[in-house]
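What follows is chain A.
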Amino acid sequence: MNNLTRRGFLGLAGAAGVTGLSACAGTGTSATSDKGGSSNTIEFWSNHPGNSKPVEQQIIQAFQKENPGLTVKLVDAGKNYEEVAQKLNAALVGGQLPDLVVVSDVTWFNFALNKQLAPMDDLLSSAKVDTSDYVDALFNDYKYADGHFALPYARSTPLFYYNKELWSKAGLEDRGPKDWDEFKQWSDALKAAVGSGKHAMELADGSNYLDWYFQNMVWDFGGAYSKEWTPTFSDPNTVKAGQYLQDLAKNGVVKFNATPEADFSAGLAGCILQSTGSLGGISKDAKFEVGTAFLPGTDNCPTGGAGVGIPAKISDERKANAVKFAEFLTNAKNTVTFTQATGYMPVRKSAVDTAEEKAYLEKNPNAKTAIDQLPHTRSQDNARVLLPGGGARIGKALDQVAQGQDVTSVFAGLDKESQQVFDNQIKSKL
Partner candidate 1 sequence: MSGLAHGAEAASHRSRGMTVAGYVAMVLVLLVVAVPLFWIVITSLKERQDIYVRPAQWFPQPGTTANYHDVTTRIPFLDYFRNSLVITLVLSASKIVLGVISAYALSLLRFPGRGLVFLVVIAALMVPNQITVISNYALVAQLGWRNTFQGIIVPLAGVAFGTFLMRNQFLSLPGEIIEAARLDGAGPLKLLWRVVLPMSWPTLVAFSLITVVNEWNEYLWPFLMSDDERTAPLPVGLTLLQNNDGVTNWGPVMAGTVLAMLPVLVLFLVLQRQMIKGLTAGAVKS
Partner candidate 2 sequence: MATVYFDAATRRYTKDGPPAVDAVTLDIDDGEFLVLVGPSGCGKSTTLRMLAGLEPVDDGRILVDGHDQKGVRPRDRDIAMVFQSYALYPNMTAAQNMAFALDNSGVPKAETRSRVEEAARILELGDLLDRKPGQLSGGQRQRVAMGRAIVRQPKVFCMDEPLSNLDAKLRVSTRSQIAGLQRRLGVTTVYVTHDQVEAMTMGHRVAVLRDGRLQQVASPEELYDRPVNTFVAAFIGSPAITLVEAPVREGRADVHGVPVALDREVAAGAGDRVVVGLRPESWRLVGADEPDALELTVELVEALGSESFVYGRRPGAGEGDDERVTIKTEKRAGVEVGETVRVRPVDGEAHVFDAASGERLAG
């Protein structure tokens, strides 16, 4: 509907705008190629993960100083990754795309699959970026087909946080459990030490990324959410892990909660699994000495967090500028600056060799745990991160398991649903 007919319509309603644009706005032209956006302004859409707005601004300043012809416009693109994805979706339909956008481990794939994010490999090589310096596990998290669709930026892993006072009261060594079996052996002592009304361990519930933390438990039992695109929830080892989680809940060892980090800081939970991103906050809030450790098991720590991607439908010139800034944002120096301010993981191998980082880790042994764990990380299973709605689907099933429903049948249901989603939404596009 063009302006003229709308005006006519308004006139009809007694010169009163009855419905404004909302009732009769057209869909406009779908943005096949985004004309907007200037070639020397880089629009960066970020949700400032880990309250990182000031650091981002600081890095942008440095970038603009180094590249006098370029300006970076930092846009508040949402309060979480889902909102950034929502805003990006609106722009993909409505036009005015950003040059660089934060995408999380669960949101990037759908954009890549629909060819809305540009593959970065050619861009990186023409910008002469040495991609081998990126931590392999983190870089390869964004691999699909034979391209990479984002660069790791605000990356995290879960950590095992424990209350050192409680540990000594329970007569345990000052370390995390080697594996989940050992934790089970410890649980009686912990339960006794922590006292009634409190819990040996708290875990986030299914709406708060239990599916992320549980990934570690599954791997420790030799199971997986999926092998490539084939869901493996009914694998005996996966079921064993589910059973283990259910037993912890049944025996009153674990409580599920939306914000376990709050209870932990308040001394209500003996230990938790939480993102490295929470390290700063927990250290500030807790009134006792906080210990950190690797997740139980060997080489089975999932990665998480977010990277930065470039929309496919902007001009090549803008893409080139964007990749220049993306590289700068994640170079050794800046990843150190960024991660020290937020608690995320440095994404460059060379980062740990910088003097600042060395000094920092010396002072913050808990941060060192996270970095030391990095070589032991593993990219998550497709069924969680690449299948649309995967995280939420698994989280919901885990809530049911925690409430005592039969693990085998719940997981069989997950298998079936995941397969359906794959068949309907992914298969044809691969």
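How were these picked? Simply put, all candidates are chains of the complex that A comes from, given by their letters.
Everything below uses one rule, namely that contacts are C-beta pairs under 8 Å (C-beta built on N, C-alpha and C of every residue); 3 or more make two chains touch, one makes a residue touch a chain; residues count from 1.
What you see is a predicted model; the values in this text were computed from it and never measured.
K.L.:
Identify which of the numbered candidates 1 or 2 touches chain A in this complex.
P.N.:
Every other option belongs but stays apart; chain A touches 1.
K.L.:
Can you list the chain A residues touching candidate 1 in their complex?
P.N.:
9, 12-31, 36, 43, 47-51, 53, 73-81, 83, 86-87, 90-91, 93-96, 154, 156, 261-263, 265-268, 275, 277-282, 284-285, 287, 305-306, 342-343
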